[in-house]
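Every protein chain of the complex appears in place save one, which is left out.
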Amino acid sequence: MILGTVVGTVVAERRADQIEAAKYLLIDQCLQNGTGKNNFLVALDMIGAGPGEVVLLSQGSAARQTDLTDNKPMDAIIVGIIDQIDEQGTVVYKK
Amino acid sequence: MILGTVVGTVVAERRADQIEAAKYLLIDQCLQNGTGKNNFLVALDMIGAGPGEVVLLSQGSAARQTDLTDNKPMDAIIVGIIDQIDEQGTVVYKK
Amino acid sequence: MILGTVVGTVVAERRADQIEAAKYLLIDQCLQNGTGKNNFLVALDMIGAGPGEVVLLSQGSAARQTDLTDNKPMDAIIVGIIDQIDEQGTVVYKK
Amino acid sequence: MILGTVVGTVVAERRADQIEAAKYLLIDQCLQNGTGKNNFLVALDMIGAGPGEVVLLSQGSAARQTDLTDNKPMDAIIVGIIDQIDEQGTVVYKK
Partner (left out) sequence: MILGTVVGTVVAERRADQIEAAKYLLIDQCLQNGTGKNNFLVALDMIGAGPGEVVLLSQGSAARQTDLTDNKPMDAIIVGIIDQIDEQGTVVYKK
């Protein structure tokens, strides 16, 4: 999985995802301390991630392993909202 | 998912995709404000994306999760035509 | 999908692919005008692509969605021989 | 598969992974001699990898091929704790 920060929202009325009221968020991939990598992707959110939150993302077919996305053409979802990351015993990120 | 701009069309008569009248579009991956990355791929379109439109793309096995592409050797499809993207509260792209 | 040019052939007698007389081609990924990227991969061909032809490639599990490659350990196949590509209304590649 | 060093832990209470007490580790991809690449990912651990250990990681749908992760939205797991790596006949890493 990768880490990313929620930086915006993406709206598309004409879609082929067959998901009612799909909530697409603009994500900037980030380092473990939350620093953005300027490397953006769009992910589906189903756990209510908010702007600025650091999230855990799954990509590929893993993105279809939830009730909402089962058999849906999605390849990136948010699977967690990060509370804390420590590196070498030091807390480098705290929500 | 990633963002891209429709920049052209790709025609191939001899194919192994088993899709009648498949519509292949040339896509330049782009930033959230629509700026092209000069990083091209070919995607199947089934929602009528037009030249210059910013679209949402799914890749990998996600591309097979539609009636048209089920069990077909496709690894990239257009799943949405973007209306608006906002970043940090500012609209950075509007159709 | 990606674009590539057929630049050579790859022969391997000892294989684990369980495909009779598998035809492996050396592909240089290319731009939409056919210019090579010096970024090579090996793909299975089942539609008779010839040297110098620009082809459409599918990768990942998409490569298994044909009768020949079903359940076979292949991750890249040629799914089309390109006839023409246009970009911004200009023909940038013609077979 | 790729090699990585366990460099930290990642905690997320609000998750969509449906895995009880999931243990997420922060991994720095590394060379065969254990040198870090400064290229981080998060992987699920189920074999008790400890800080500083060099591990073998599987990504993509392979990450779902265990009892714990079957049908779960995970795309990276630790599949081995490395004991020794030799390169050209020389031991370049030893636990």
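General observations
All chains are identified by letter, namely A, B, C and D, in their written order; residue positions are counted from 1 within each chain.
Following the convention adopted for this analysis, a residue touches a chain if its C-beta (ideal position, glycine included) is under 8 Å from a C-beta of that chain, and two chains touch if they have at least 3 such contacts.
No experiment lies behind these values; they were computed from the predicted model shown.
Touch with the hidden chain on the side of subunit D covers residues 1-3, 31-32, 46-48, 56, 58-66, 77-89, 92. Annotation for subunit C: contacts to the undisplayed chain at residues 7-17, 24, 26, 40-44, 51, 60-61, 63-64, 71-76.
Convention: only the chains that are shown with their structure count from here on.
With centres taken as mean Cα positions, subunit D sits 20 Å from subunit A. Remark: subunit B and subunit D have CA centroids separated by 32 Å (rounded to whole angstrom). The residues of subunit A that reach two or more other chains are 60-61, 63-64, listed in rising order.
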